[in-house]
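All protein chains but one are shown at their positions in the complex.
Right, chain A next:
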Amino acid sequence: MVRLITHNLLACHVKGCTSNNFPLEFKDVQVVLRESEFNPDFLRGFIPKLEWPALVGAARELGDTSLPDQLPEMLDDDFLKALHHVLLEIHVEEGIMICPNCKHNYPVSNGIPNMLLAEHEIG
C-alpha cells in the first residue's frame, strides 16, 4: 500500500538517477482514509527515519495541512495523533508517482506501487 510512511522511503532508482530523485511527486491520485491502531511508541521510534520536509510536502499535496514545517521538539499527543493519521491512515489507492529529476512515472494500482524498471533502466 502506498501510505505516506512508505512514500517517504521510496526513491527513483533508474540507472544514473541519483540526485534530486526523492521524494516522488503525486499525480492524479485517489486517496482512501482507513483508521489504524494508534501506537505512540512506534511513532517516536520512527521519527528519526523520516525525511521531515518530504513528509510535510507529500501530506500537503494530498490536502492534509496538519503537520508543522519543522519537527517539534515536544512530541505531545496532539502532534503524534496528527502524525499517525498522516503516516498510516491516508492510503493512495490509484495514481502516479513521478521522479522530480528524471520524470520517470511509477504507477500505483490497487494501493500497490509498481517500482519495476525495464531492463535498460536498471543500474
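Definition applied: a contact is a pair of C-beta atoms (placed from the backbone, for glycine too) under 8 Å apart; a residue touches a chain by one contact, two chains touch by 3 or more; residues count from 1.
Everything below uses one rule, namely that contacts and distances are computed from a predicted model.
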Any idea which of "Osteopetrosis-associated transmembrane protein 1", "S-adenosyl-L-methionine-dependent methyltransferase", "Proteasome subunit beta type-1" or "Exosome non-catalytic core subunit rrp46" UniProt assigns to the chain that's been left out? "S-adenosyl-L-methionine-dependent methyltransferase"
Among A:Ala82, A:Ile98 or A:Met115, which residue is in contact with the omitted chain in the full complex? A:Met115
Which candidate, A:Met1, A:Val31 or A:Ala82, sits in contact with the chain we can't see? A:Met1
Could I get the residues of chain A that touch the absent chain, sorted low to high? 1, 3, 5-6, 8-13, 21-22, 36-39, 41-42, 45-46, 49, 51, 88, 110-117, 119, 122
